[in-house]
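Every protein chain of the complex appears in place save one, which is left out.
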Amino acid sequence: MTSATADSPTGGLRGRLHLSRLSRWMRFDGWGALILPLLVFLVLVFGLPLVVMLSRSLTDPSLGLQNYRDIFANAVYPRVLGNTFLIAVIVTAVTLALAYPYAYLMTLVGPVWRMIMLGLVLVPFWTSILVRSFALVLFLRDTGAFNSTLETAGVIDQPIPLIRTLTGVVFGMVQVALPFAVLPMYATMQGIDRRLLQAAESLGDRPAGAFWRIFVPLSAPGVAAAALLTFIQALGYYITPALLGGPKNTMIGELIVQQVSTVLRFGFAAALATLLLLTTLLLLVIAGRFVDLQKHLMRRP
Amino acid sequence: MTAALETPAQTSTGAPISINAVSKKYGDNTVLEAVDLDVRAGEFLTLLGASGSGKSTLLNIIAGFTQPTGGTVTVDGRDITSRPPHKRGFGMVSQHYALFPHMSVADNVAFPLKRQKVAKGEIRRRVAEALELVELGHLGGRRPSELSGGQQQRVALARAIVFRPRVLLMDEPLGALDKLLREQLQLEIRRLHQEMGITFVFVTHDQDEALTMSDRIALLRHGRIVQLGTPEQLYAEPNCRYSAEFVGVSNIFTGTVQGRTFVDGVSGRSYRLEGAAGQHGSSLMVRPERLNIATVSAPVPDDMDHVEATVDDCIYLGSSRTVQLSTDAGLHLVARTEVPRSPDGVVPGARVNAYWDVRDACVLD
Partner (left out) sequence: MTKTLTRTGLVALAVIIGAYLILPVLIVVPMSFSDSSFLTFPPGEMSLRWFHNILDEPVWLDSALASLQVALLSAACAVVLGVLAALALVRGRIPFRNTITAVLLAPLIVPYVIIGLASYIAFLQLGLTQTTLGFVLVHTCLAVPYVVINVAAGLVSVDRRLEMAAMSLGAGPVTTFFKVTLPLILPSVLAGGLFAFFISWDEVVTAIFLSGPDMTTLPVQMWSGIRVQIDPTVAAISTLVLLVIFGSFIVLGLTRLIQRLVRRRMADPATNTGA
């Protein structure tokens, strides 16, 4: 359980490189060495640009922490950060609340329905986020399916404004996040021994009590992994909030793109991205004490 | 919560369970066929049977996890057929222990007491007492995963008795353990039964286990009770061929009863019937320890019947010896003799007389 902490991307290179450590680096065997091409590739193509970005945030336009100070100097940017955090919290909560009963039902139904339910989860997993968000815009806008159905039914006189609102962003982001939450939850719940619930009932607990006292605590690792994954991803969303949110719901991802594409403030954008990256890593390190995220990520989707 | 759980008496007494015409069908598949069974207050009753005999289904119906298709279950004269499991107040132990992995041993044992809202100090005292009873007093702080199989089953036992149920149900509780541990726990469970005085209903497919532990045994086959009786009755007076073959080892001749004799349908030999005369049936059964062996030259006593056979093998078992024989008609027999009484000349290939007291043979359907 704790392995992820010590081995998170930040943890491994900490400390001095003793000679004995250096010799440990050499201890690849013939098979193990096959990892080196990918490792070198990732360090150069994935890691190095992150370092370049970090240095850019400290040097552009001038050497120092000016960009980071700028983030907090103006009231606009902290509001974006707060927004991002708030939306991520709401999205995570709603996603978990929907994914839990769905995953739970998956463990109760027969194999055919389980395949169908799994299929329904995998369809959005493999539909591009762009297509999905675009479709949700069509669904939620004033002349979209949602509002026109309600209007035709006479429930409402005027369309309810949904796109360019917080509701719209949450609706879209939860749709994107659901598969990532259902899969680890289902994997954990599947491993829970149903007979424990029977045992609890034979010991005098009501079925609902047995569910809360036995099933829920045992499913907690899956919920934690789902929560971590959803929250971290929600912090960095760009497409969905850009399409479904309004100016009031700007998230950090949109701000970063804006700073590069319209204002050309590369250093400032780099500072924002670095801030987001550090937040993500911090969350991973803290949560890594409780969640074996690697196990869940290494599972075949 | 309910009447069944409100039994705070210091020493609980066992409750009588009455099963009346209980049946269970899954579609066309009949698992239990109108079973009637009265479990006496405080007795140790074993449901014995092969897999698929319906014994576990019957136990689950008593526990409340399975609803019968027909019939009723009453406890103390009250109908509990549709009462949910958690309101029955029976203790239950199963083969897979079912300990809650996220709770310590002590928390597992405290679980039923917390559901009854017993005071904290009282819970602590009774948990310690229950763990002491199964000789695990020192392991309360451990997690179930840190215990051996035998220890885990003891915890499950402590958890099932800590709330002083009037009935304890056990579904093959020793099935997952190795032989030595199983025998040790059999004796412990018997001791617990004697100390607690509550009703035990025990399910097993192991006839030795059933004989060792039970006051009475109900032998099930194809969803019916074939025979109900004390271990002695089941062994000495089986009421059918299935019963004789399932409980203990038996030598069975197939044939017909004709007046005061039993005629072997294969060899044509006839054997006298004494106590069993007048019964009808198609099998004559002699237990291995009732079968004596002597070389063909030795005379057979008057009140004995015999059959000639060839020794296939002699197996030395320490206190006894098992001799495997084949009759000329091709029937395989087993005889068990005490070691010092083993006759001379009984070696593989030898021709012998296998003989028995006519009163030790019984006719079965």
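Think of it as A and B in the order they're written, each chain with its own count starting at 1.
The rule we apply is simple: contacts are C-beta pairs under 8 Å (C-beta built on N, C-alpha and C of every residue); 3 or more make two chains touch, one makes a residue touch a chain.
Model, not experiment: these values are computed from the prediction.
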item	value
Among shown chains, those touching the left-out chain	A
Residue among A:I35, A:V216 or A:V263 that touches the chain left out of view	A:I35
Missing-chain contacts mapped onto chain A	3-4, 6-9, 11-12, 24-35, 37-39, 41-43, 45-50, 52-53, 56, 98, 101-102, 104-105, 108, 117, 120-121, 123-124, 126-132, 134-139, 143-145, 148-149, 175, 178-179, 207-208, 232-233, 235-239, 243, 252-253, 256-257, 260, 266, 269-270, 273, 276-277, 280, 284, 293-294, 297-301
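As a convention for this text, only the chains that are shown with their structure count from here on.
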item	value
Residues of chain A touching chain B in the complex	193, 195-196, 198-207, 209-210, 214, 217-218
Of all residues in chain B, those that touch chain A in their complex	1, 5, 63-65, 84-86, 89-92, 94, 96, 98, 100-102, 111-112, 115-116, 159-160, 163, 169
